[in-house]
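What you see is the complex with one protein chain gone and the rest in place.
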Amino acid sequence: MALPTYADPLERAWHYAYLLICGLIFLFLIAPILVIIPLSFNAEPYFTFTEKMLTFDPEGYSLRWYDALVSVGMQAPDAETGWWADMWRNSTWVRAAKNSLIVGFWATILATVLGTLAALGLSRPEMPYRRVIMAVLISPMIVPIIIIATGLFFFYSNPCSILATSCGKLTSTYTGIVLAHATLGIPFVIITVTATLSGFDQSLIRAAASLGANPRTTFFKVVMPLILPGIISGALFAFVTSFDEVVAVLFIAAPDQQTIPRQMWNGIREQISPAILAVATILVVISIALLASVELLRRRSDRLRGVTGR
Amino acid sequence: MKRLLILTTAFGALALPATADEITVMGWGGAYTASQIEAYHKPFTAATGTTVVSVDSDNPATPIKAQVEANNVTVDVAILEIADAVRLCDEGVIIPIDPASLPAGVDGTAAADDFLPGTLTECMVPTDIFSTIIAYDASKYAEGEGPKTIADFFDTEKFPGKRGIRKSPKVTLEMALMADGVPAGEVYAMLETPEGLDRAFAKLDTIKADAVFWEAGAQPPQLLADGEVVMTMAYNGRIFNAAQQEGKPFDIVWDGQVYEWEGMSIPKGAPNEAAALEFVKFATSSEPAAKAAEFISYGPPRKSSASLVGNIQGTDQPMSPNLPTATENLTNALASSLDFWADRDTELGERYNAWLAAN
Partner (left out) sequence: MTDATAPLTTTDGRPLKAALAAAGARARRRALFLVLPLLIFVMITFVIPIGQMLHQSFYNPYFSRNAPNVAAWFAGNPVGTEPDEAAYAALAEDFRAMQAAKTAGEAATRVNYTLPETRSLITKTARNAGDLAPPYKEAFLAIDKKWADPAVWQAMRSSSTAYTSDFYLIAADFERAADGTVQKVPDKQRIYVKLFIKTFILSALITVICLLLAFPIAHLLATLPMAKANLLMILVLLPFWTSLLVRTTSWIVLLQQKGVVNETFVALGLVGDGNRLNLIYNQTGTIIVMTHILLPFMVLPLYSVMRVIPPSYARAARSLGATSWTTFRRIYLPQTLPGIGAGALLVFILAVGYYITPALVGGADGQLISNLIDFHMDKSNWSLAAALSALLLVGVLLLYWLYDRLVGIDKLKLG
């Protein structure tokens, strides 16, 4: 954001102070990440910068936590042949990562689609019982997770009990975890999308309709582009909620359906394994790579379309 | 949506219920479960062909209770602390195991007499004895100058510095009274009186200002390693590992240790009850219990196992002196009382939290 040419000296000073404040807040946000990365190479099983690390003694550093990450659960971590296939199929953390992604992906889709639809309805001025419905929809965020997890476990043990019949179980299934995580993610989508929609000019919808667009076209061509930041925020929240959720997975998942956070919380009675720092570092690298490539693609498509960024 | 359903049904179908040649054991995770996998799971599979699936939980008692109440039990064997086992047994969540059906010790002693007195209960067969002890950083003190008694933990004049204290009344109150000069044998009788309780809290008041309260068992070794505290309450197994395998200068004060035990229980409605029972009998017999103690310094609950405990895994030093059950470590030790805590855990949990929150 460039300073307007008509800014007076006071405004200039304020502008630079403002940038400095923003810089400090960004530092606050990123500080833990800056600590995690070097510590993930610690040779000791503690979350401490050792003397050797501070003096950059190579002995103070090691890849043991990365090694532990892939080799736990593998059939033959030292084998020459078939190492990759073994890791992909058997490594405990790799399996946990796969589970986390599968569950997170579907839970996010479900929560975002249902949540956005509902938010569209909720922000219409003619929506009846708005407050009550909002209250019901955000309550999964309020009830402590241990209560939700226990309640869901009972329900999933016999989901048809409300119809007074029985029809299999949802426990120990991916469907069960996805549904649980979607439920937890919904309030986030509702709150962010409703907020974005409340700044939305409803007359645009009428304008589109008067120009002959049907409701579907109106949504995809007019509404959606404008509220997209809100939808994306909501979807991110929903994904992160699933990606960091421990308790519901503990109750609902089968032994082979453990997720990354469950794996991280394991054995906290004895020790927090620095392997969690290695996981975090890998995730940081992957997400930087993903975000950077998305950004590069976006710039490329902008260039091709002849748009010069705002 | 349709794709989702197809996908999830496919995944759902993968999650078949455990068949008879597979049992599921729910434990605490980490180094503890690792020791059990080596000492119990692998030998059991080798002997019987039954696969043992290991699941971890922060405390298996909570999911087990939910599973039994919901009539949807997936766990065959749960590793429980004795206090939780007694409670769940009261509530009819776990099934009784007849002591007579357990194998005799290697020396031929009947199981009922082989287990240390009081450890074998109706619903749980003990696997190991763990202890809450005082650990300190020996490098902070001159040779032989370190704390030696539980009273030293509460003496901030003689031993200045912060103390790590567990954020729970269990063990903390007992240690406070022992430090105040109450003999181990009289601690619970005194805690049952209002004056005794007040005395324990008064003793805790003396170090509250110097206390760092910890929640998870993983925290105290970290606190010691970082120099945040000079002494801390801790579980003995983790401190031993830090000293033994990681070369940390940590030492243990065994005086005033409070030991508890944990073991195996079978939830009511376990899918493979018969195989689970076989596993429990196998894992709690003399040799596997001794084997587990070589991996982690928790004591075997059978007298006949004591002499079978070999060297610390991967070294040529004997493990026995590092166990809470070693004679020299038991000179002033207290066994945690089941009945006391089953009766009062809610009440004292509230009071302890009120004490924490008060300024």
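A and B label the chains in the order they appear, each numbered from 1.
One rule holds for everything that comes next: contacts are C-beta pairs under 8 Å (C-beta built on N, C-alpha and C of every residue); 3 or more make two chains touch, one makes a residue touch a chain.
Quantities reported herein were computed from a predicted structural model and do not represent experimental measurements.
Q: Touching the hidden chain in the complete assembly: which of A:39, A:222 or A:249 does that?
A: For the chain that is not drawn, the touching residue is A:39.
Q: Which of A:74, A:102, A:148 or A:222 touches the chain that is not shown?
A: A:148
Q: Specify the residue from the set A:179, A:208, A:222 or A:249 that touches the hidden chain.
A: Touches the omitted chain: A:179.
Q: Check each of A:13, A:63, A:79 or A:135 against the chain that is not shown and name the one that touches it.
A: Going through A:13, A:63, A:79 or A:135 one by one, A:135 is the residue touching the chain not shown.
Q: Can you name the residues of chain A that touch the chain not displayed here?
A: 1, 4, 6, 11, 18-19, 21-22, 25-26, 28-33, 35-36, 39, 47-49, 114-115, 117-118, 120-124, 126-128, 131, 133-148, 150-152, 154-155, 162, 179-180, 182-183, 186-188, 190-192, 194-196, 198-200, 226, 229-230, 232-233, 236-237, 239-240, 243-244, 260-261, 264-265, 272, 276-277, 279-280, 283-284, 287-288, 291-292, 295, 298-299, 309-310
Q: Hey, which chain B residues sit against the chain that's not shown?
A: 59, 61-62, 65, 87-92, 167, 208, 211-213, 215-216, 219, 222, 226-228, 339, 342-347, 349-351, 353-357
The rule is short, and it goes like this: only the chains that are shown with their structure count from here on.
Q: Averaging only over C-alpha atoms, locate the centres of chain A and chain B and give their separation in whole Å.
A: A distance of 35 Å separates the two centres.
Q: Enumerate the contact residues on chain A facing chain B in the complex.
A: Contacts found on chain A: 44-48, 102, 106, 109-110, 146, 150, 153-154, 156-158, 169, 171-175, 178, 250-251, 254-258, 262, 265-273.
Q: What residues of chain B sit close enough to touch chain A in their complex?
A: The contact residues of chain B facing chain A are 4, 7-9, 11-12, 14-15, 24, 28-33, 53-58, 62-63, 66-67, 69-72, 74, 216-218, 221-222, 225-226, 235, 237-238, 241, 246.
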